[in-house]
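Yeah, one chain of the complex is gone here, protein chain that is, but the others are all in their spots.
Each chain carries a letter (A, B, C, D and E) given by its place in the written order, and its residues are counted from 1.
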Amino acid sequence: MEQDRYELGLQKLAEVDGRGGEEVIAGLRHIAPDLGTYIIEFAFGDIYCREGLTLPERELITLSSLLTAGGCEPQLEVHIHGALNVGIPPRKVIETFIQCIPYTGFPKVLNAVGVAKKVFADRDINLENSQE
Amino acid sequence: MEQDRYELGLQKLAEVDGRGGEEVIAGLRHIAPDLGTYIIEFAFGDIYCREGLTLPERELITLSSLLTAGGCEPQLEVHIHGALNVGIPPRKVIETFIQCIPYTGFPKVLNAVGVAKKVFADRDINLENSQE
Amino acid sequence: MEQDRYELGLQKLAEVDGRGGEEVIAGLRHIAPDLGTYIIEFAFGDIYCREGLTLPERELITLSSLLTAGGCEPQLEVHIHGALNVGIPPRKVIETFIQCIPYTGFPKVLNAVGVAKKVFADRDINLENSQE
Amino acid sequence: MEQDRYELGLQKLAEVDGRGGEEVIAGLRHIAPDLGTYIIEFAFGDIYCREGLTLPERELITLSSLLTAGGCEPQLEVHIHGALNVGIPPRKVIETFIQCIPYTGFPKVLNAVGVAKKVFADRDINLENSQE
Amino acid sequence: MEQDRYELGLQKLAEVDGRGGEEVIAGLRHIAPDLGTYIIEFAFGDIYCREGLTLPERELITLSSLLTAGGCEPQLEVHIHGALNVGIPPRKVIETFIQCIPYTGFPKVLNAVGVAKKVFADRDINLENSQE
Partner (left out) sequence: MEQDRYELGLQKLAEVDGRGGEEVIAGLRHIAPDLGTYIIEFAFGDIYCREGLTLPERELITLSSLLTAGGCEPQLEVHIHGALNVGIPPRKVIETFIQCIPYTGFPKVLNAVGVAKKVFADRDINLENSQE
């Protein structure tokens, strides 16, 4: 039932993207509320709720896709938070970006690392002192 | 030392891409041998040999990047083989492509599934009979 | 209810893409049937069934998006058929591609016209003799 | 004659993009005036003056192309104004972006809606109170 | 005058792309002749006839743009011929592709080298025996 997809999606969105995801949806309320509904129902209710990949694996795949697409810095910011929220260590976020170099070249990787720098600062993450 | 990067890369390339990778390098021999050397030294010797991600994780990230870039069907073919070579089950390759839908839309996912269809047929993989 | 989205989507897919759409879905049956389900439920059941744009307007937008994305020749083929199926005259398909030149440059427009050439030949459309 | 293409283009640019278009051309005067001339002569004098599509149809196609290309937020801003200038209702601009979801995924659609939000605010358009 | 732009463009097209360019234009005759006219008038009559860059420099820039865009293999084929036609040595075509690696990653460079391989074979160019 539709209600189920929406409820499941809302729960998954909260689990993955936390406040950042909620803000994206809230920002659409007065201009394109259906877009927010589709993100919740389809992206999170249908896709993220599937079996076959762990949530951390889904976030690695998402980070790679957003980095490669280019021009998706706002979404990269939400999903770097998301990756950390589901337990990916900060170093592994950076390592994911480095794995993309042979496939995307340096500029897109530099842009993604720039977004990570902002997110890590927001969360007081200091890679040099961190164990992971 | 350079020799080390080349040797390490060649070994990693064989481990990941198997015959498909060797054929790519061989195909460059008479026209752009240095390009083959850089793929071995840099992509496989430097990047794939790093710590911080497992080989299967590196292949999930690579599949997502190649799907998202578009127009990389020959490289997707090599790396779907690569993903299977490092132990990713066929269903998980498809699941990786499905995770990209919200970020890339359907056409690129359809193209990637089309390549997987060819690779699975080459390897006599039948998802319907398979346990994974 | 889910059944409704699927049924509505299937009907809309048949209306727009006709046999080409059915073949795409059939081709996914043994490898990624859920991908076919999402195309039917989400792309056609949710999006194409919305109010606010006519079907021909939706196809103009789709042709422009596929041309601009690049590397989507198989999907362009399906949707050039789709555009003709919903009543867009062949000349207007070409005119849509020409409108993209300032935004995408010539190569992508040339590729799209190449696909139209194939579709028009398949449907025995001869622009020179045609009134539209 | 060249003069004609330039004059026709200038008139069409004013009709479509209004002040936003003029500002783009003015901003090029001291660094790349020929680029401005080509936009006027070729994009507007040649392409936008063609028959076969209405101006609103041309703008739907343009919005779809700019959204799909990514990284074209300044041009999207000019052409959302342009779409409204030629009579496309604000809701239909949003609907055009929503039609792109299956072909581009959510991030590019979110970016385009973000630009529309700014343009609608600049023009005091409130979709919730509006009839269209 | 328009005639001049067309005549100048046709001459420049013949000089650069030779038979390959003529075939592209001829292939458009029955489906989108105006597209051919714009390529001649605007791309070759306006842009390629400008001062400020040599023809070989224009072709290096074109090869880099087509490689980076992706999915432009047919146009790459025409312009690799074009580069050779205006005097760029075969090795320098390959070197141009190698310079793109840090900015585009390996897959697009591999695709471009694959097209060069075909063009060089068509022209009986053997890099190993060649002095340049």
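In this text, a contact is a pair of C-beta atoms (placed from the backbone, for glycine too) under 8 Å apart; a residue touches a chain by one contact, two chains touch by 3 or more.
A quick note: this is a predicted structure, and the numbers were derived from the prediction, not measured.
Considering the complete complex, the chain that is not shown touches A, B, C, D, E. Although one chain is not drawn, the whole complex shows that of A:Ile47, A:Ala83 or A:Ile101 it is A:Ile101 that touches it. Within the entire complex, the positions of subunit E that touch the omitted partner chain are 39, 42-43, 47, 50, 52-53, 57-58, 60-69, 72, 75, 91-92, 95-96, 98-104. Contacts to the hidden chain, counted on subunit C, fall at residues 100-107.
Think of the hidden chain as still there; on subunit D it touches residues 24, 27-28, 30-32, 34-35, 38-39, 43, 66, 69-72, 74-75.
The definition used in the following text is that only the chains that are shown with their structure count from here on.
Between the chain pairs A-D and D-E, more C-beta pairs are in contact across A-D. The two sequence copies subunit A and subunit C touch through a face in which the numbers common to both exceed half of the numbers used overall.
The distance from the centre of subunit B to the centre of subunit E, with each centre set as the mean of the Cα atoms, comes to 30 Å. For the pair subunit A and subunit E, the distance between C-alpha centroids works out to 40 Å. Contact with two or more other chains is made by residues 34, 38-39, 42-43, 50, 66, 69-72, 75, 98, 101 of subunit C.
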